[in-house]
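Yeah, one chain of the complex is gone here, protein chain that is, but the others are all in their spots.
Right after this comes subunit A.
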Amino acid sequence: MLCCRLAALGARRRLRPLGPAAVLQCHHLRYPSRSLMSSGVPGKAGSNLLFYLIVGGTVTGAGAYVYKTLRENKERFTSRVTTITARSQENASSPSGAASRGSAAPEAHPEVPSHVPFLLIGGGTAAFAAARSIRARDPGARVLIVSEDPALPYMRPPLSKELWFSDDPNVTETLRFKQWNGKERSIYFQPPSFYVPARDLPFVENGGVAVLCGKKVVHMDVRGNMVKLSDGTQISYDKCLIATGGSPRNLPAIERAGKDVQQRLTLFRKVEDFKSLEKISRQVKSITVIGGGFLGSELACALGRRARTRGLEVIQLFPENGNMGKVLPEYLSNWTTEKVRREGVNVMPNAVVKSVSVSGNRLMIKLKDGRKVETDHIVAAVGLEPNVELAKSAGLEVDSDFGGFRVNAELQARSNIWVAGDAACFYDIKLGRRRVEHHDHAVVSGRLAGENMTGAAKPYWHQSMFWSDLGPDVGYEAIGLVDSTLPTVGVFAKATAKDTPKSATEQSGTGIRSESETEAEASEVPTSPSASPMPHVPKQGEDYGKGVVFYLRDKVVVGIVLWNIFNRMPIARKIIKDGEEHADLNEVAKLFNIHED
């Protein structure tokens, strides 16, 4: 910038002397032509000679003047340039001196390295799992995570479960929760000391993982192996992982509704959403959760728990017939809905939102069937839109059926580009092309992508699982394609008085589960009388206490739900991996020992 200013100065100075001299010269040019024209008439030679002498002298004089002026100006220009440069150097050195006080080297490392061997776009679970996998397999690997989120990588499941059940009044600050084994941990995968500062990443001896928080990758140049951030920074890479996850969807009815409604809306996904909703739950009288899937039901149960102690009204609306209607078979979904109601939630199934408006200081939700719901705050949990903005600049394929970046069975999109987590639509050799939005899938696919980025060339094979807890009576783990449109076979243990959900929770070894106060609840659980060994006909309202549900596609088990039984995931995984046709699924159910704890 300085150079430009100096060049302009110089140019101006150069131009100025030309002005009057040019005029002088022009005059002289004109004179000779006129005199030439006029001297067509042969005149007196003497007067001609005098004339030429005068003209010549003037020209020479003018020329000399011009030359002198130019030289002076040049000298002045040079001296001025020197002065200015000297002054600017003083100015430049003092701020940079202040900035580099920390570092000893006269040239400070740039804040962001211009090249990294492993670039991970996105700072969530999949990216962290990939970083760990790369570091484990490639000694001294240098991994840079670029995350739009201002927070370091953390896990999401506790945001809608464990954190709400914490007794700590400061939980929104500490973000710590108690695990199934009683030990506490933070939602952050690692504390800040685990990570290397980004500026030191190319130089630190054994490599490491650096995280750039609050920075978004806006452009990807696949040919040049380079990305551009929102602030213009460019980073080139050798291998790149796209783990951009997704953004919560919104209802069209709410989007149309205007700012007054938007201010009373939470689209729940991140840590700050948890913090803000936790605060709101203490301030308002009524919260409505729209959505009947995992997130909606878990949040409704978490808020419902608070409802009992704080007089908060919790309503849950969704279009399906019951909670988890797209996941569980109808009888189980209905049973679950009853349990959610017992958690203090006013569940309204078959509810489609038509419009939302503000009336008084409250929200008015109008449903398509004419019902009206008055509330103070809305939490929308209506799905996730995969973040595929980079597909355009990168020239990557987006899947039209499932959304997300289309990748092969090894999670690869192009030669040096992999995709993992919520944003990956991948080919599952056993179950077909799919896109999975669960925590364990992010871990498994992130780890696999990291392995493949370090040369493993392995396909997606280890089937990921998922789980959900909806209060003390409903806790399940599942694996594979768990779609309620598939035909199912459910095998349940006939409940005895001995079965309590609390014992099942304590035995759990395969998940982060909340500690539930089940002693008070267990007495409310209806148990069928089984004093006699004689079988009795189960009636409507039978208690589905423990069991296993098989989901079938062309007579092959493609999905399994372990209902209130735990520590059996390996056998479930095995059955799906085998992909065999089993004639009698009751025999397969025996492998799960559902009557034992």
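The definition used in the following text is that a residue touches a chain if its C-beta (ideal position, glycine included) is under 8 Å from a C-beta of that chain, and two chains touch if they have at least 3 such contacts; residues count from 1.
Here is the rule we go by: contacts and distances are computed from a predicted model.
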Next item on the list: Given the choices "WD repeat-containing protein 46", "ORM1-like protein", "Serine/threonine-protein phosphatase 2A 55 kDa regulatory subunit B" or "Coiled-coil-helix-coiled-coil-helix domain containing 4", state the protein name listed in UniProt for the chain not shown.
Entry: "Coiled-coil-helix-coiled-coil-helix domain containing 4"
Check: Which residue, A:Ser247, A:Ser393, A:Asn416 or A:Asn593, contacts the hidden chain when the whole complex is considered?
Finding: A:Asn593
Checklist line | Residue of A:Val171, A:Leu201, A:Leu295 or A:Ile575 in touch with the missing chain, whole complex considered | finding: A:Ile575
Check: Of A:Phe51, A:Tyr65, A:Tyr331 or A:Tyr427, which sits in contact with the chain we cannot see?
Finding: A:Tyr331
Item checked: Identified contact with the non-displayed chain, of A:Val112, A:Ala131 or A:Leu367 -> A:Ala131
Check: Which listed residue (A:Ile235, A:Val444, A:Leu481 or A:Leu562) would be found touching the missing chain in the intact complex?
Finding: A:Val444
Check: So that we can see where the missing chain sits, which residues of subunit A does it touch?
Finding: 131-137, 139-140, 155, 176, 179-181, 183-186, 189-191, 193-194, 196, 206, 208-209, 329-331, 440, 443-444, 447, 450-451, 458-459, 461-462, 486-494, 509-512, 533, 535, 537-538, 542, 569, 574-575, 577-578, 580, 582, 584, 586-591, 593-595
